[in-house]
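With one protein chain withheld, the remaining protein chains of the complex are depicted in position.
And now, subunit A:
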Amino acid sequence: MARPPKHLPHLLLAVALAAGSGAALAQESLTVVSWGGAYGAAQKKHVIDPYQKETGVRVLFEDYTGGVAEIKAQVESGNIQWDVVDFEVIDLERACSEGLLEDIPRDILPPGVDGTPAAQDFIPEALASECAVGNIVWSVVFAYNERTIGGAKPASLEDFFDTAKIPGKRALRKRPQVNLEWALMADGVAPEDVYEVLATAEGQQRAFDKLNSIRNDLVWFDSWSQAPQLLNDGGAVLVQSANGRFYDAIRQENKPFVIVWDGHVYDLDAWAIVKGSPKKELALKFIAYATGSKPLAGMPDVAYGPTRKSSMPLADQSATPHLPTAHLDQGIQAGSEFWADYGESLGEKFNEWLLR
């Protein structure tokens, strides 16, 4: 009977170890974390893949669902798994001030393809935080489905809260952010005063009262990816989501969705480096590359606006009218400082209101 050689397991182990260390030596790697979905696919196509090709660095491109928890856990335990993270600016302010992120010197950013220095090429909001470099402008909007909407069509935030004019369910993401801003704007608060009003106890009451007026017609979801689904299968007639998610469903899957831009709340996403990352130098190089004119010019594929002015001429022009930057006068910028202050206390109040 043929028996396997006695030393086979050791041999295999040795081979495996050699292969493992060999791969590590041959190639540098970097862990980059973002949001997945259509946005992640666009980043992979226009940022990650060309970067790997040009530099030979292997990028492990992972998904997360936002928030600061994982990064805080990694920094506190000293076991840094992620190097570069795509942040929503709402979370960025807190992560930065809690010391969870590295500083990013501005001089690493190359000038635009047209030669404009980075400081002038970027929109000012993209460079507002010393911990990150903004890469896209995106927006929270609501949309309806031509097939399910019926006679009257919504044109404004007031219509979103008017169940007599447009009967049916409305779907919102289950959190106070954006929803309270919408409630106040629909209740007649001027867009520029929203955060001032929301900082007062009366203003908060007013916002919750407005939400309460349509409480029985509200459906809540937890992740942006659920939103187009809800709109498609009729779970709700008016659905809130990131503009890119709707745009992708309209363009790639020919869904009869119509986006309403009135009162949209726009925000930036930004690249940041987790504090204590052993690959900080490489991470800085990656961010400098990822926020260059050309990679950013790919973001309009999913209707997110690039933060560099020099990217626009390089981008797919058919998307221009669908970018948040084409509708800035109809919306407000998300108050990252406000939500750093009131995120937790309004989060508790919001949960209490949900349970009422």
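Operating definition for what follows: a residue touches a chain if its C-beta (ideal position, glycine included) is under 8 Å from a C-beta of that chain, and two chains touch if they have at least 3 such contacts; residues count from 1.
We take it that contacts and distances are computed from a predicted model.
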Per UniProt, the name of the complex member that is left out, chosen from "NADH-quinone oxidoreductase subunit L", "Formate dehydrogenase-N subunit alpha", "Aspartate carbamoyltransferase" or "Putative spermidine/putrescine transport system permease protein": "Putative spermidine/putrescine transport system permease protein"
Residue touching the undisplayed chain, where the options are A:40, A:154 or A:343: A:343
Which residue of A:219, A:258, A:288 or A:328 touches the chain not shown here: A:219
Contact set of subunit A toward the excluded chain (per top definition): 67-69, 72, 94, 96-99, 169, 174-175, 199, 218-222, 233-235, 337-338, 340-345, 347-349, 351-352, 354-355
